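Below: the structure, in structure tokens.
Note that this complex is displayed minus one protein chain, with the remaining chains in position.
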């Protein structure tokens, strides 16, 4: 008798969406979890298939395929992109290869999901956005992986802003605080080299908060005034290829060529005033992406370390009984919650990837441009470029190119 | 070309552990997620297979199988129990059928995972514990599903108590607060009928906190003094079979035959003094399982609504710099965290079922009695029986039968 | 030229209320602050005068008078009670002398403020309540010092309950957690001796929470089921007279004759179910008086360690945007806040004594019985007696004598 199998989609009678994923480190594991789970929780029009996983080391990629449940492997991303049995290419590599892979995948007629930041330069991002727009004409979809839009609490925040619940926006304060570089002996992984990562905390953490703040606010930044810093300028070289996060100490040392921290003030298009901070040196803050918006009718506050909660202050209530309330974003009418657990039974970090997969599958089935699109990714890239330009020009206020 | 499939285990070369699950409502969905994910995240000795799912309604069970990824279906649990291609029977039905199914499964040579509470009566639980002990002699394992032991924060709390970090235990205060019965129009589902559910908040929520408090404290309760209450004594009948949690209003009404709330004081074996509260009437508290332990060297506090956190007070520190610290239980050396995400990237409710599956697979592979065993489940049942007895006897202090 | 003086009342043209205070330890300092400040912040009909302070040790009482600003001293409370220039006797001594002093003061025609608990026995409290009632006929007022009613947040909570904002009461959970007895070397002060303190954590902390819970709930307890414990049964004798809180180690040891902790479940008159806990062994909890009330329309929660805040859940709001809100109880329309600082500029512990003085002055001027009256104090005493009786009778449910 045949082995019963927990296959994803084969047994549902739904058309498959065959995914080919490039890269299998931290993001690869998270995306695998997303693809594997989305069709099991949500009622999707297509059934995601974990078809092919790609990495340069044959043994390592096979181990990743076994662990995460991918049916086949490749060691060359170009081979994966050309496979007939791949409908969507999911790019989980460092930023320096995003453009090349994405352009090839779009050219090969594939749908694309590309991890953030979209690219390491504005020029690359522009080319990618153009290619995505053309591919859209051929029915292909392309999405950039700003997964924090898919935390139910941030999605609820966006909805509440759009409903007018906080009124005219006055202030946004947003920070993304981590602390994994505090130790000067942490090695010089690819995330600390400009040629691979493009930038440091700015492209890694800053990209997230720029996208999320604009997404929740429902408007774009107009300009920034920035200051960046590299606190520890030399670090030990890693002894082995690493995932970017793992600490492997080694003999020699090398130059850190990216920012350790980036802070900037900004104006939104509406005139709201903002502060941003991205750092890997905030001792004790592990993953503190914090976002607060103050409008003339109310305020919203979020902290990724408590991702099932959204704080809301309704400024139209009498002061006697008003206050910031902790909304436990686990009710059935909250975003993405229709399919999960009863109220109060919280979700975790990886659910953002399940929700991302859900939304992307719907976009593919509907043939419409998903959010965030490559154009959205490009716009974030332009903000990051303005931040770097301002930092280089003595913090002078630098408008964002339209 | 064959469909690539996200199969669980078939591709790993590991021996399979073929699961047959009875029931497919709330717990069924949660257990499915656990079985599907455990082998993808943790390095397990056996590969869990979602082999057979069983429910009385053929269409509904097929839909559940498709949704959750089970390979086959049955409509009679006795048929499932007898299947050769099932190694482990996972019982997710209401409490009144636990004993019958578990006894049959053990008799059929299967391993068993049984949802909590173990049974609706002490007599049933005793029989189940006896059967499990005999089956253990034949290499079978039996576990009861107190999943909250597998929240990393509670597992860490237990470890810290065992390490002596809080010293001699003085106080335990524990409550499990929900609010889904506040509306008197919520219908009379099976969870509100004694014949099916055994008891109300006591067996549902109380069982969890009795087990968790004893587990973390590392000792048993000696006696209790209890008070129970049914605030709303009559409720509308549901129009359709429900999962116990869903609200479906209807024409007629029926008697609520279980407790709405149970509160009790208790003594632990060591002399520590405790308060317990289980209720479904705590407006605004959605899933507030709170546990605090005070010892003469320190204290620990946990709240399931913030399940990635454990509060710890080290009483041996100088008062000048001491205070309850919020441990974000997401570090690689925290329980279960070796396989998940970087620090600060939290987990959710369903991960308890992934961890439960992980631990059970190891127990099966090692041929050792898992925790919590059926004997543990029986002991909790005895506490619940003492609570009911005390409540009936004017709250008189009632020792727990050994 | 005469010395300018920060006198209380002499310069305001208002009739004075001349206070004579017995006792000058912790409570004496707090009451002094209350009397000194009330007329400076609130617009009072009478001007409180710190007239006479009394203590057995002449030097110590003179030092206290100088420190706290009392105009005269006495070393015999009977002398103070008889003075013509004292209008109100403020009793800040241990519980064993409350009855005698209060009865004498009432007999001497004085108004009385008596620290809680009203007395060490129900019999004493009954006599005091009778005397207060008779004195009321002569225009005298008598108040018991349950100062936590005068935290703005608890006063607001009471008002909100009375306004129907939480609907029918279902649950009350209240605890008062301190940790100053965790160290077994803490000496045997008067607070640990039954003959002086009457009881331990029960009369000290338990009295507060029984009064506060009933006050906020707006109803009385009907019965209790209790359990008390003395964890450390022998302690070093103090070397010097102490204030009850100060730790002074010594050579010999003595028997602790009061409870270290008291826990009890209870029913309110309306049928609401409650848990109470009072302890001095909750390591790391310094002054955690926590009160939560759940009704069928809403909930309220308070923690004395964050006394400027009240948490409120409005259960009538749609779940989508509801949650426990943190009301910062510092708005001008909050209780007692009309006279203090702008919103967000919080108050502290001692302000409860300022508010107590304010309310008592008004009651004296209006000639009406203040709250909490001696009758209220007696009723709390009856609850404490029922707690002790239940604890002695194997926790059996014990109705509160009416």
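For reference, chains read A, B and C in written order, and residue numbers begin at 1 within each chain.
Keep this in mind: a residue touches a chain if its C-beta (ideal position, glycine included) is under 8 Å from a C-beta of that chain, and two chains touch if they have at least 3 such contacts.
Everything numeric here is computed off the predicted structure, so don't read it as measured data.
If you put the hidden chain back, the residue from A:39, A:55, A:69 or A:295 that touches it is A:295.
Touching the missing chain, out of A:73, A:154, A:225 or A:373, is residue A:225. When you scan B:155, B:172 or B:327 for touch with the missing chain, the hit is B:327.
The residue touching the chain not shown here, chosen from A:120, A:214 or A:279, is A:279.
Residues of chain A in touch with the missing chain: 166, 170-171, 173, 175, 177, 179, 182, 225-227, 229, 231, 261, 263-265, 267, 271, 273-275, 277, 279, 281-285, 294-299, 313, 315, 322-324, 394-397. Interface residues of chain B with the unshown chain, by the touch rule above, are 156, 160, 165, 312-314, 319-328, 331, 333-334, 343. Contact between chain C and the unshown chain involves residues 1, 3-13, 16, 18, 26, 30, 32-33, 35-37, 40-41, 43, 49-52, 65-72, 85, 178, 180, 245, 285-288, 304-308, 328, 330, 341-351.
Just so it is clear, only the chains that are shown with their structure count from here on.
Distance from the centre of chain C peaks at A, each centre being the average of the chain's Cα atoms. Interface of chain B with chain C: the two copies contact each other largely through the same residue positions, with over half of all numbers used appearing on both sides. Nearest to the common centre of all protein CA atoms is the CA centroid of chain B.
For the pair chain A and chain C, the distance between C-alpha centroids works out to 54 Å. Between the CA-based centres of chain A and chain B the separation comes to 34 Å, rounded to the whole angstrom.
The geometric centre of chain B is 43 Å away from that of chain C, both derived from CA atoms. Contacts with at least two other chains are made by residues 313, 322-324 of chain C.
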